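A protein chain is absent from this complex, but the other protein chains hold their places.
So, chain A:
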């Protein structure tokens, strides 16, 4: 520490030069030579820009890391992996005030918002549901599930095909789809969960792809890439169509026909389901099973030596997550009125994972905020749509390096022994 802090510009320049050279090697061919048939178009201007940005960026960073602030930052950055923040016992959460407020706003919203805003919010809520489901699996139980979209597809196709083949409607499929997805999760998870965590990632990835390939190729049952139409929910048997033999919602209540009614209704049901899932998750985390999930995530060997059945504990998390995914699938199908395999690609799984990663693993509030950010923002920023996947990728890498526990930290109220309890 006796050395005076001064910036060694020679070192920074060398760093910048090497980084620039590397950028030239990496970006030169791919960015600079755009294939056009068997020939190519040269785009060297873009390469020059990228190389310049990388070199200058590296120079600035290298210089900054030699200053006192930089060294302090690097030190902080090296140990930021502390777990849950424990609040003092008796801490009162501000959520007590926020939750009723959100509920009231949520209930008023469909009657004031335009149809477009409502559809975007429904999509956001579907992703909240998916994010909550995956958060139980990845965030709480620490199992990386890359085929979550498979369960989503099971729910969505369950509604569409159940209606087509068995005449089952939205209300009967809602629980059945959740059970179907949970059973699929059990069948997939039971053999794999015994093994090392990393294998689970790749097996679930394969599972998601298998589901999509079957949906695409088994044309006689799933109609292949053409997709299947899905039914709308009914309001105590009343339909939301313009005309129906069963009786329609607008005729029964003597209202003029408006296609926004069905979105209002889907929204309200979805809103209720999201709250139910939030409530169940909130309680599960405090139950022994929830504690077991988190304990197993932190140290599997210790848990097993304390007598936890690691397969069953993991399986329960996997199944509950899967059933939530199935529920979200049902809502997605009824909201779109139509499903086809292209809605269930690996990209969807990555998006859901990005929600969980950004929101904070295990944090409910974070996931809700992240789900809205990642689905509603792209709707607003349509012109940047093609950079979306790039942003998700950068987000995942940066978040893992910078804040592996997510933006919103998991907090938990501490316990204190009651009076009179022997220490």
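Methods note: contacts are C-beta pairs under 8 Å (C-beta built on N, C-alpha and C of every residue); 3 or more make two chains touch, one makes a residue touch a chain; residues count from 1.
The rule is short, and it goes like this: contacts and distances are computed from a predicted model.
Undergrad: UniProt name of the unshown chain, from "Amino acid/amide ABC transporter membrane protein 1 (HAAT family)", "Potassium-transporting ATPase potassium-binding subunit", "Tryptophan synthase alpha chain" or "Carbon-monoxide dehydrogenase small subunit"?
TA: In UniProt, the chain excluded from the picture bears the name "Amino acid/amide ABC transporter membrane protein 1 (HAAT family)".
Undergrad: Of the listed residues A:16, A:51 or A:146, which contacts the missing chain in the full complex?
TA: A:146
Undergrad: Per the definition of touch given earlier, which of A:192, A:274, A:339 or A:410 contacts the omitted chain?
TA: Checking each option in A:192, A:274, A:339 or A:410, the one touching the absent chain turns out to be A:192.
Undergrad: Of the residues A:105, A:166, A:377 or A:394, I need the one that contacts the missing chain.
TA: That would be A:394, which touches the missing chain.
Undergrad: For the chain left off this view, which of A:214, A:268 or A:295 is in contact with it?
TA: The one listed residue touching the chain not shown is A:214.
Undergrad: Spell out the interface residues on chain A facing the chain that's missing from view.
TA: Residues of chain A in contact with the hidden chain: 22, 25-26, 29-31, 33-35, 37-40, 46, 81, 138, 142, 144, 146, 188, 191-192, 195-199, 201-203, 205-207, 209-210, 213-214, 217, 300-302, 346, 350, 353, 357, 386-387, 389-390, 392-397, 399-401, 404.
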